[in-house]
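Chains shown are a subset, placed as in the full complex.
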Amino acid sequence: MDPEELDQINAYFERDAQLREILREENAKLDKKVRSMVGTLSKVHSTPASDFPGIVDVVRRTLSGCNENLLAIVSLIPPNQLWRWKETWAYTIRSIVYIAAFTEFLASGKLISLQEVNDMVGIQETWNDRLEIQVEDYLQGLITLINELSRLAVNSVTLGNYDAPFKISIFVKDLFAGFSLLNLKNDSLRRRFDSIKYDVKKIEEVVYDVSLRQLNNPPAESKAA
Amino acid sequence: MGPASASAAREGVLAAFNDFRVQIDDYNDRRERLIKISRDITIHSKRLIFLLHRIANDDALDAQQRAAECRQKLKPIRAFFEAASDELRGQDFGRYSQSLSPGVQEYIEAISFSHYLEHGTLITHAQAQALISTPAGEPWFPLTHSDYLLGISDLTGELMRLAITSSGLRQGRHKAAEVCDFVRRCTADFESLTPYVNELSKKQSVTTESLKKIELAAYGIAIRGSEYHDFPRSFDDDPGHGRPADEAY
C-alpha cells in the first residue's frame, strides 16, 4: 500500500476510535440519570394510585434535565453521521421513551406520541442527521412499558385498586392491536413483540379474576370495552 | 373515560401504527432491494474472478485482450451500482449501506485482482472509488475504508490460488515470487489496521495462511529450479514440447 495512503487510513480510524470513546463516556452520564428515573418509577408497584402524580412529577423534572446530556452528545456527532454512531446511545434512548411513555400513561392514561417524547427531552428537528429517536427505538420503549404494565396490573389488585387492570387492559390491547399491524422481520423487535403476548395474557387473567369476583366498580364498562 | 373516548384512543393508536407500518415496510423493502443488488454484484464479481483465473495463464491472449475481456464483464455490474445509488443518497447511505457491503467487498476483490494482473500493483482507494462512479466520474456512493480493506484482504486468497496453479506452468515461474512479495507487503500493511477493523483482524489469519501457501509454491519452484540448472534442457524451456502449441498450458 502507498505509505501516504496507509497513514491517511490509519489517521482516519484513529479519529474514529477517539470519538467512540468520548461518546461512550457522555452516554454513560445520561444512562446514570436514566437508571435513577427507572428506579423512581418502579415505586408505582407499591404505591396507591393517588400518589402517582408525585412520582410522575419527580421523574419528569429529571427527564427534561436530560436535554443537556443529549445536547452534549449531538454536538460531538459530525454532520450526517447519525447512522454511524446511533448504536452508542440507542439503548439509553429506548429507556427514555419508556420513561416518558410510562409517565404519560400514569398522568393521562394515554399513549405518548413520538413527537411528544422529543418535546419532553428537547430533541430538535434540526438534529436529525445526528441524533433522532427512530421508530424502532420508540417501539422498543413501548414494549418495555407493556412488560411493566402487566406487573402493575397484578400489583394494583394487591393494593386493592381493582379498576387499574381494566384501564391497563384497554391501553395494552390497543397497543397490541397497533403492533399487530406491523410487518416485523425476524429481528429483536419481533422477538420482544412475541414476548408481550404473555403480558397481554397475564393482564387478561387479572381482569378475569377481578370480573369473576365482581370486585371492580362499574362492570358495565369493562364489558363494553 | 367513556366508551366513545376509548374507541377514539384506539383509532389514534391504530392511525399512528399504520404510519409506522409504512415506514418499517419502506425500510425493509429498501433493505431487501439492496441485499438483492448486493447478491447480484457478488455473483458477477465472483464470475469475473473466475474469468481472471482462466485468462491469467492463457498465452494466447495479450495484456490488451485481457483488459478488454475484463471491461466487458464489468459492464453489467455498473448497472447494479447505478440502481443501488438511488437508495443510498445522503443520510440513507449511513442507514442502508451495510446491506450492500458484501457485494461491494466482492467487487473490490475482483477489480483489485484485475488491477494486479494488469499492473502488478495494488489498486488505490481512489482508483477503486473511480470504478464505483458514473461515467462522468461522479461517485455513486462513497467507498468506505473498511469495504476497501476487506475486499483487498480477500484478494490475497485469490492470489494464493493464482500462485499455486501457475507455479506448475512455464510462464508462472516468476509469478509466484512476485505474488509472494506483494502479499507479504499487504499482510504487513494490514497488521497496523487490525486494531481498528474487527473483521480485518479475523481475516488476517486467513491471509497469513495464504501467504504461507504462496511461500511454499515459491519455494517449490526455487528448489526444483536449482536442481535443473545443470540439466541438458533448461528449466525454463517448455518441456511440454510434444503438445499442440495452442493448448492452454
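Labels for the chains are A and B, by order of writing; each one numbers its residues from 1.
Everything that follows uses one rule, which is that a residue touches a chain if its C-beta (ideal position, glycine included) is under 8 Å from a C-beta of that chain, and two chains touch if they have at least 3 such contacts.
Everything numeric in this text was worked out from a predicted model, so none of it was measured.
Asker: What is the chain count formula for the full complex in this file, using the labels shown?
Answerer: A x6, B x2
Quick note on the criterion: only the chains that are shown with their structure count from here on.
Asker: Using the average of all C-alpha atoms in each chain as its centre, how far is it in Å between chain A and chain B?
Answerer: Distance between chain centres, rounded to whole Å: 42 Å.
Asker: Can you list the chain A residues touching chain B in their complex?
Answerer: 1-2, 5-6, 9-10, 12-14, 16-17, 80-84, 109-111, 113, 129, 135-136, 139, 167, 170-171, 174-175, 177-179, 181-185, 221, 224-225
Asker: Residues of chain B touching chain A in their complex?
Answerer: By the definition above, chain B touches chain A via 1, 3, 6, 9-10, 12-14, 16-18, 20-21, 23-25, 28, 90-91, 94-95, 122, 124-125, 145, 149, 185-186, 189, 192-193, 196-197.
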